[in-house]
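Just one protein chain is left out here, and the rest sit where they should.
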Amino acid sequence: MIYFTSDYTEGCIPEILEALARTNEEQTNGYGIDPHCENAASLIRKAIGREDADVHFLEGGTQANVTVISSILRPYQGAVCAVSGHINVHETGAIEALGHKCLTLPTNNGKITAAQVQNLIEEHIHSETMEHTVQPGIIYISFPTESGTLYSKKELTDLYAVAKKYDIPLFIDGARLGYALAAKKNDLTIQDIANLCDVFYIGGTKVGALFGEAVVILNDKYKKDFRYSIKQKGGMLAKGRLLGIQFEELFKEDRYFRISEHAIACAEKLTRALQDKGYAFAFEPETNQLFPILPVEKIEELRKNFGFELWGEAKDGKQTVRFVTSFMTKEENLNALIQAL
Amino acid sequence: MIYFTSDYTEGCIPEILEALARTNEEQTNGYGIDPHCENAASLIRKAIGREDADVHFLEGGTQANVTVISSILRPYQGAVCAVSGHINVHETGAIEALGHKCLTLPTNNGKITAAQVQNLIEEHIHSETMEHTVQPGIIYISFPTESGTLYSKKELTDLYAVAKKYDIPLFIDGARLGYALAAKKNDLTIQDIANLCDVFYIGGTKVGALFGEAVVILNDKYKKDFRYSIKQKGGMLAKGRLLGIQFEELFKEDRYFRISEHAIACAEKLTRALQDKGYAFAFEPETNQLFPILPVEKIEELRKNFGFELWGEAKDGKQTVRFVTSFMTKEENLNALIQAL
Amino acid sequence: MIYFTSDYTEGCIPEILEALARTNEEQTNGYGIDPHCENAASLIRKAIGREDADVHFLEGGTQANVTVISSILRPYQGAVCAVSGHINVHETGAIEALGHKCLTLPTNNGKITAAQVQNLIEEHIHSETMEHTVQPGIIYISFPTESGTLYSKKELTDLYAVAKKYDIPLFIDGARLGYALAAKKNDLTIQDIANLCDVFYIGGTKVGALFGEAVVILNDKYKKDFRYSIKQKGGMLAKGRLLGIQFEELFKEDRYFRISEHAIACAEKLTRALQDKGYAFAFEPETNQLFPILPVEKIEELRKNFGFELWGEAKDGKQTVRFVTSFMTKEENLNALIQAL
Partner (left out) sequence: MIYFTSDYTEGCIPEILEALARTNEEQTNGYGIDPHCENAASLIRKAIGREDADVHFLEGGTQANVTVISSILRPYQGAVCAVSGHINVHETGAIEALGHKCLTLPTNNGKITAAQVQNLIEEHIHSETMEHTVQPGIIYISFPTESGTLYSKKELTDLYAVAKKYDIPLFIDGARLGYALAAKKNDLTIQDIANLCDVFYIGGTKVGALFGEAVVILNDKYKKDFRYSIKQKGGMLAKGRLLGIQFEELFKEDRYFRISEHAIACAEKLTRALQDKGYAFAFEPETNQLFPILPVEKIEELRKNFGFELWGEAKDGKQTVRFVTSFMTKEENLNALIQAL
């Protein structure tokens, strides 16, 4: 069985395993206060060009979302997001479990626009019964989105302008950030990202690490007491250095970016193969998640040897599926899939 | 200024004021353990034909919804409801504040169907990643709905069949229950209601009382420890008898039903007047909430002398507005509005 | 049966019943935006000598505590309070239900001291693992306390100095505020109260009203968006004017203070009678709650004709009980109790 189910079907880059072995007998303090976390944070600050950023390492993506959002919102505020946003559909209501509503906006490509957000905020502000409704308190977007699509620099700039206009923070879920930055169509650098939002996180789990996400807080207003939130939400790793060590390795020698390029190259090759066969796509293929529409018989045939997700009905008895490439995708596996298509 | 803004612009039926004066010097225990609450519960049990029902008196509608729903759900469960449901749009996220997502279904008349609910549940059950999504844990409907519409006996029977099939309780928000039962089109009795759901509440605030709602629990499974929830959610009135006294008066001599008939008669008269003028309605006029579509100039003119809610844009530069009649609507005020139309 | 169980065994002052009858047919907007609420707020602002105060009317005491505390705290913060504080022992964990720990301090008279609070804060600040513990975020005291005792002006001034030193707000639960202010030993005016805390509430339920508490916010920092919190926590009465009408009556002609004096006079008479019989008290008798220690046989005898609470074991086979007088205590009932003692 060959898996294209997700970008977390394998382990990590070999340098991380080596570093874990090398540092295994070192003694350090716990909970993220150690030289490795310090060094990793410093490498990230350098990479994003923001010496003033606070960097925290958390165990996983749901935790990162939950910890950031709940540390910012007041109890009567909610998170503006795409109806397809990860926090709205794939975290078992973790945001609601902490008391906050997802204020969803319709989308057909995973993205939301500055105009949509502005309308939602304006409507709230001008409502005669505003106190009976949830106040927009944070804007959540994913880059790339859950549909594998990208915000352009123009789109992100516009979104952030709305955020600043209403003094509502913009938070970017970067679970797959590396793959967005490495994409052909992308016109944003990681420095741009850092300057066009209040908080974002750099995904490790799906991009080279065993696990771990680096939360980067740019806006001073949201820095205070963040470690209390990490601990309370269960995201503070006892052996915190494990996260520091992993991000040290990822941000040495631009590895984070180079391994992402591999996934994108694989995705592009697969895209061409799918296009050659004449398959349409449910969402524009822009990063490492591809959503081709395949005939049901083809899907059944492929499922004998390949793992991938069914993404929903399409018309004419076809179905949308999802293929995901990653930093570890093997040439031979990719070729086998292309062959089988 | 004459108000048709809502059914809570005035006070209460005179019998309640008399009873409050009559009992003012009585001494009783607090927190709903007193002869008046006992007697009121008994009158309600008789009216609904269910001697086995638990009856609790709460201060208001949001509290009733929040207390019932949070006492039933597990932390990872959500409330299935219409996207226009009161809990989804007009309670400042009170359900989410207690940890639960609203699992919304589209509607264009405030109602949801048995088929919609069944589909949502089936989709959840068959999802490969079900644990990443919120589990449907309760079905919430309003009778009448927030659009003033009614479920038929057939529709409610079907909904309850789905609820029982999947062992998910059906909860009916009856903030305006009296007006539903008094409506011409209605084919449900209050006994039917009690037999076609697991929990419902009988609204007092909008139907004759100063304040207060009577929560009726039919399914034994949800009776245990409900008073803890009332207290914790802030709905346990110290002078609990005030609620008992009000519901005693409402359920003496069928008053609850008779005062509702008055509101419906007023609404029907207003409906005919609107129809005579050729106005269309955004939702079918079925109870005491009417949603005619009026030209903007007409609205501006009316607003000088009448209070009513703007309900949203309609096409051709017209707007939907809401007129609400109540148990206290005066003939002369109604005639003044009809005149002004 | 004659009740000295609490100060909410009867109804309200007659002026409130008259006002409810007089205004019953008035039409007003709902949710606390009406002329009565406006006028009542204005009367309160005048009484406390603070034109800048925000005044909100809520339905009950648990709601007032929950709404104020949860609107101020961050998720990782807790409420510093006496171990005997109402929020810690008699609200079914309502504070915790909204996510916040009670950080309790020991007491043997219901009061906490400035030194205790300062120590707790200092210990937190200097802890090496502070982020693993709950941060003190608000100081909660009751005036009078749950033991019927009073803070002196000196004690309250000291507490507020600590609060300001660490920028942690001081919140006073005034469920029985009137009785504290009317007490012989008291040296604080309601204007002092308003100047020695950030938020307090004026209890109506136990002091003359049918129900309702007036939350007074003095510190600008905590005024923003408070109405969202009221609605979300279920404390926003649809017919909000009912609260306005009640507080209008209470604050006309100094009624709030005069009716409190009646309760205190009754309590003093009862105290003298108890002292004459040689009974000791578990807490110093200072307001309208008295905690004499009685022999078990005496208690059993009294319980045949009188309602009162058992407050816990004392030594030598005796028990502490609680007698409460109120704004409605009748001379004849008081004499009957004194006789029976």
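Observations on the model:
Think of it as A, B and C in the order they're written, each chain with its own count starting at 1.
Operating definition for what follows: contacts are C-beta pairs under 8 Å (C-beta built on N, C-alpha and C of every residue); 3 or more make two chains touch, one makes a residue touch a chain.
Small disclaimer: the values here were computed from a predicted structure and weren't measured.
In the whole complex the chain that is left out makes contact with A, B, C. Only one of C:90, C:165, C:277 or C:330 touches the absent chain when the whole complex is considered: C:90.
Check C:36, C:56, C:101 or C:318 against the missing chain and you find that the one touching it is C:101.
Annotation: of B:5, B:28, B:88 or B:135, B:135 touches the absent chain (contact as defined above). Contact with the undisplayed chain is limited, among A:143, A:228 or A:251, to A:228. From the options B:98, B:237, B:264 or B:328, the residue with contact to the chain not on display is B:98. Even with one chain removed from view, chain A keeps its contact list with that chain: residues 1-3, 5-6, 8-12, 14, 17, 20-21, 23-30, 59-63, 66, 91-94, 97-98, 205-206, 210-211, 228, 231-239, 242, 307, 328.
What chain B contributes to its contact with the hidden chain is residues 31, 70-71, 74-76, 98-99, 131-132, 135, 225, 227-232, 236. Residues touching the missing chain, restricted to chain C, are 75-76, 78, 89-93, 96-102, 128-129, 131-134, 309-310 (touch as defined at the top).
The rule we apply is simple: only the chains that are shown with their structure count from here on.
Mean C-alpha positions place chain A and chain B at a centre distance of 42 Å. Chain B and chain C have centres, each the mean of its CA atoms, that are 33 Å apart. Shared contact sites, meaning residues of chain B that touch two or more other chains, fall at 91-93, 97-98.
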